[in-house]
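Of the protein chains in this complex, one is absent; all others appear in place.
Take a look at chain A:
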Amino acid sequence: MSVNTVPCTVKPTVTLQIGDAETDSSRPGVYVIDVTLPIGQTVNIQEISFKNYYTAYVSVRLLRRDGEGAAKWVTCLRNHCLMPSPHTEEGSQDYCSVYRQQMLIEPDNVTSVRLILRQPSSAWLNFSVEDIKIHPCLNEDSEWDIPDWLSDLTQVDQLCDLQGLPDPQTVSCSIQQMWALTEVMQTNQTTASIGRFDVDGCYDINLLSFT
């Protein structure tokens, strides 16, 4: 649920169609959207979020840079269903996320993301996804200014003797969950209403407002 996103460029949508795009009367059923990072940057993806607009299925491919610097396209999500029934509205305008855990391969050292959108139903005039955001992993340490002592702390392997203490990984997981819970509690203060509908005993209203 990270709110930080990586700045990236969303390229214009490319249509995939059989036949001549100009003369063909039927609408395309496949669109491809490329999302690229600034040159030289890579990201370890935690989450890709977007808002759906009548796309039925989405596949995601990543351009990963491996150890030697060569880039390779890999599929990390295949035909993920956004609309269970492509002819009807269910899921058509939902906010969606694809998480690291759902992906087929590790989305690390990614320079480019390709979203392949499919909408097999002819019921819709248009389909797309909007507001594409790439969320990096929280413990990314590449270009950030972390003091040295902080990066020393993350070296878990160096802790030799736990002495009956719980495993740091499980602790940090549950702490993250608890943090999420407290965030929710803080933002939603008690919703108990006092019950009064007037303001200091006054409820003289003349007309309803339209704003």
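By our rule, a contact is a pair of C-beta atoms (placed from the backbone, for glycine too) under 8 Å apart; a residue touches a chain by one contact, two chains touch by 3 or more; residues count from 1.
By our rule, contacts and distances are computed from a predicted model.
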| query | Absent chain per UniProt: "TBC1 domain family, member 19", "Response regulatory domain-containing protein", "Beta-adaptin-like protein" or "Protein ROOT INITIATION DEFECTIVE 3"? | reply | "TBC1 domain family, member 19"
| query | Thinking of the whole complex, not just what is shown, which of A:14, A:30, A:74 or A:96 touches the missing chain? | reply | A:96
| message | Looking at the full complex, which residue from A:39, A:70, A:165 or A:208 touches the chain that isn't shown here? | response | A:208
| remark: Interface residues of chain A toward the undisplayed chain are 1, 3, 49, 51, 53-54, 84-85, 87-90, 92-97, 99, 101, 122-127, 131, 133, 177, 180-181, 184-185, 188, 190-193, 195-199, 201-211
